[in-house]
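A single protein chain has been omitted; all remaining protein chains appear in their positions.
Chains here go by letter, A, B and C, matching the order in which they are written, and residues are numbered from 1 within each.
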Amino acid sequence: MSLIGLVRLIRRTGRVAEAAPPLPEGSLGRPASLAGSVQVRHVDAGSCNGCEVEIAAAFGPVYDAERYGARLVASPRHADLVLVTGVVTRNMAQPLRRTVEATPRPRMVIAVGDCARNCGVFAGAYGVAGAVGDVVDVDLEVPGCPPEPDAIVRALRQVTGR
Amino acid sequence: MNIGAAILATVQVTAMVILSPILVGLMRQVRARMEGRVGAGVLQPWRDLRKLFAKESLQAQGTSWVMSLGPVVLVASSALVCVLVPLVGTVTFPLIPDDLFVMVSVLLIGTVALALIGLDSGSAFGGMGSSRHMTIAALVEPTVLVAVYALSIPVGSSSLSLIVDARLLDPASVASPVSLLALVALFIAVVAETGRMPVDNPSTHLELTMIHEAMVLESSGRDLAWLELGSWMRLGALLGLVGSLLVPWGIAGDVTPLTLLVGLLMLIVKLAVLGSALAAGEVFLAKLRLFRVPELLAGSFVLAFLAVTASYFVVQG
Amino acid sequence: MTLVLGGLLAQLALTCVAVAAAVFVVPKRRALVAGAAVVGIAMAGAVTGVFALSGGHGSLTVPMTLPLGPVVLAPDRLGGFFMVVAGLVGAVATLYGIGYVRGPAASRTSWSAMALFLLALQMVPAAADAVSFLLCWELMAVASTVLLLADHARRAPVRSAALWYAAMTHFSFVMLLLGFAVLAAAGDGTGFAAMARVPADSGAASVAFVLLIVGFASKAGIVPLHVWLPRAHPEAPSHVSAVMSAAMVKMGVYGALLVSIRLLPGGPAWWGLLLIALGAVSALYGILQASVATDLKRMLAYSTSENIGLMYLALGAGLLLRSYGVTEPADSAIAACLLLVVGHAAFKTTLFLGAGSILHATGERDLDRLGGLGARMPVTSAAFGIGALGAAALPITSGFVAEWALLQSLIHAPATQDRLVAVVMPVAVAVVALTAGLALMAFVKAYGIAFLARPRGEGAAAAHESGLGMRVAMGISASTVVVLGLAPGPVARAAAAAADLSGVGAVGWWGIDLFGIDALLDPVALTVLAVALAVPVVLVSARLARRQPRRRVDLTWGCGGVRLSPRMQYTATSYAEPLSRVFDDALRPERDVLVTHAGESRYLVERVQFQQNVGDIVETTAYRPGIRWMDRVGVLARHLQNGSIHRYLAYAFVALLAVLVVVSL
Partner (left out) sequence: MSASLFDQLISLSAGVLLLTSVLLVWKRSLIAAVRLLALQGAALAAMVAVIGVFESDLELLAVAGLVLLLKGFVLPFVLDRSRVRTGAVREETPLMNTTSSLLVLSLLTMLAYLVSQPWLALDPGPTTAAVPVGISLVLYGFLILTTRRHAISQLVGFLVLDNGIATVAFLTSGGVPFVVELGASLDVLLVVLILRVLGGRITDEFGGAYLDELTELRD
């Protein structure tokens, strides 16, 4: 696309982010130091990628989770929050533990989606090691198969408090 | 003279420590708005820093003191650059002229600290980032020094404050082709050196395309906070340098409360304008393939070189 | 008896003592006793140099049985400067050698050769006429060849390296002989004073200049005459490499200075251009090779080529500017050349001694197998790190000051108002800048790969710190790098005195002031400022560390991977890969990728093998054909000599007839 075309597109599009819903009532025992700024590391422990699509949407322009101070990062060393999706498969159990261990404290773990909470439809399958809660300590769960971006954003806002 | 210079140095460093995260916040905000987002607000980098300072730092087995000392060195070198560059005023310590060559080498100390941090982590990512970072730093060097040469010819000195003062006296010289060529070359070098588009994508999550991020993947807590602050201060100081060379007006020639205030306000305006322009420009660019970066740098080198050649012949021809 | 004369005599006496000690002391104590005497020679040399530099006079005539006349030693200021450098380097390296030498490097021959080598290094800059100069030069060459050959029985590469070295050093000797012969004929005398009477714009002077510069450049390791350097330095014992690289190679620079500012001052502009061209090519090629090299000592050898290139470039710039009558920038450039000499001597000694310690502790020179030595060898790590900072020309080291002075003098060239200068100087600045950038890359690679992260090989994992003597020697040379970087003022004054430069001096006690071009640098003030800025950062860090201590974890982050092996780290080869791709045309690396497929499948790979070899393109394209040609000539010449006594008698007869015919004509 040419430069001028892009300028036109930007001007035509304007703001796509939806108006921010009211701050959810969070009764979460979150660490005070995470207020306003939460870096998120996402771990796919064996998901069908449905939740990934929703997470991408949550951080996309429409829901714009970044405006509440949450940001996806590339390394758990930079993260405060581990966002886990999917059932934990046998091959991913150890990497998941390592990822949480590699995150500096204070840290939190959020299990996103039904699979992550209770194995969902995959419960009892041969390659499944268990739900996320069976492998690492989970602070917050987001139900849904897959959860709506709104739900994910709500959970993140409970942590950032914005 | 010494007291004035000390006051000015303090003002410049303090201003840059406070302003550079806000500058980065502003740049992210401009970008977010152009993408149709709301954005996290200009103060978000400061919130991130506050949080990082309160977090613990991890040290993996096999890593060494470089992991903890490197960030401090980076911040100190950035702070020294902030003193050496005429951002608010042109008053200098008599024994420490704000020599451009000295400034560049102080900047390189920070570059080396970052590269060593990348290598020390002992992961493939760190090494990769470090290797790319140093390759680019090596190739940027000719552009920077030849541009410095071009800027120094009219005043016969590589001292920044003399160059800025000369531009204040003769405003027409700012718009001369020689000066513009040198500034464009310098600007490309600044973009490459601070890891902005199109050389490096500061917001990438894909390890294989990273340069700067890959080196700091292993750092956490306050180490990461220092690294971020140091890199942002570099960006701020270099943009401020380009600003002072491009628009020298308002810069304090002596140290009084009024001149300092004017200088500070001008600095804020310059940084805001340049930062917004840079961020807006980045929206239109895609990251270059790593092996096409030398083309960009060769191009900027040619511009700097043309500036030198032309200035010789224009001045004396 | 003057002080200089006394110093010279003391050196000769100490050499006799050292050789006697090497021959007669039992092997167990040999290193200590002979080593102490050799340190004495070097220190005496340095002290003599100081006397000569401060204007002392003295002349020593050593009678010789050869029909060439006596050897006359009478160092002037410039010679004194180089005597100090060579003496200090020799002393530190020998101190290191006492603890370092093992096996053949500790033999009688080696210690005697070391004594003679250091003596020759003192006598070359002290020589007062061409014949003495050439004799000392030859002594230096022979002694260093013997030292290089120390380990020839066990390792074949040593023999090949020595052969290359001997060939190149004799090529250098022949060139010098011819050059001095031309000068002696034109000036009617072999003394330097007589030669200095030859007008610099005469044809003979130009011929002599080119011959002498070629001779000195080949000793100095200037591209394309550098081929012996990357072979000899890795194979010689490390303390010998240090002396060769930091002191002996500098004699090539001394020679160039001798010719261009003492014997034939005021030469035409093209002399300067020749030196700039040689220096620029050498600096760029040397540092490119250094940044892709994986053998640590080979890398240091190429870096020597680079640094000597910068010295030639600085000298060339000085000559070029002088020929246009612009004295101050010219003098600053020559001062930069001398600062580079001193700076390079300091950091290259440190680096070679550090490399020696690594070799000693791990048995490895290959960077790809090193790693994690920082924790195992803290002193070596610190010393090598400081040396690497110096080589990368970062503040506050000796390398930085020298490069700063060079750049300053280059950018003040516009005063000449000449188009040639206008074209040459930007190119020179660009070359120096690219060289500095690549040097940064090369030494970050060397230090980071060798000392940081985890060991890549068994040798590195089992490494241990070296002995006390070696550590002390490394400590001395590393602190010299920092001290020279902090206080370049005295060196600048010495340089100004040595080469009779105007516009170069010191500010305060330690700062350097190129007042001729209005540029000053006070590293101490800069350091104070830097420390003042770092203190708050450190305080905040310490406070945070008390509140939230560092937590140790097992693994570095590798995407949660379970099998993280040290082989997954970046190596020196992979570190330089982007660079070797960018400069593909200049380096022409040979790459082989061998893919073994699993069974019949095209998609399943069993094994991938990668091989890369970065050769020396100058050697393969310029030298190999020449060597092949000489081989063929040699084969033909064999027909002349077939062992038949009749044929030899016939040769003699033919020669007699020829002489008679010539006489009768």
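What we mean here is this: contacts are C-beta pairs under 8 Å (C-beta built on N, C-alpha and C of every residue); 3 or more make two chains touch, one makes a residue touch a chain.
Keep in mind the model is a prediction, meaning the values are calculated, not measured.
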Omitted chain - touching chains that are shown: B, C
Per the touch definition above, residue among C:Arg29, C:Arg197 or C:Arg419 touching the missing chain: C:Arg419
Touching residues on chain B - with respect to the absent chain: 172, 176-177, 180-181, 292, 294-295, 298-299, 301-303, 305-306, 309, 312-314, 317
Chain C, residues in touch with the chain not shown (by the definition above): 419, 422-423, 427, 582, 585
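By definition in this document, only the chains that are shown with their structure count from here on.
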Two chains sharing the most C-beta contacts: B-C
Centre-of-Cα separation between chain B and chain A, whole angstrom: 34
Rounded Å distance between chain B and chain C, as computed from the means of their C-alpha atoms: 35
Residues within chain C bordering two or more other chains: 551, 553, 555, 557, 559
Per-residue multi-chain contacts in chain A, two or more chains: 75, 77, 102, 104-105
Interfacial residue positions of chain A with respect to chain C in the complex: 43, 75-77, 94-96, 98-99, 101-102, 104-105
Chain B-touching residues of chain A, taken from the complex the two chains share: 3, 6, 10, 13-17, 20, 33-34, 36-37, 39, 61, 64, 66-69, 71-75, 77-78, 80, 102, 104-106
Complex contacts: residues of chain C adjacent to chain A: 551, 553, 555, 557, 559-562
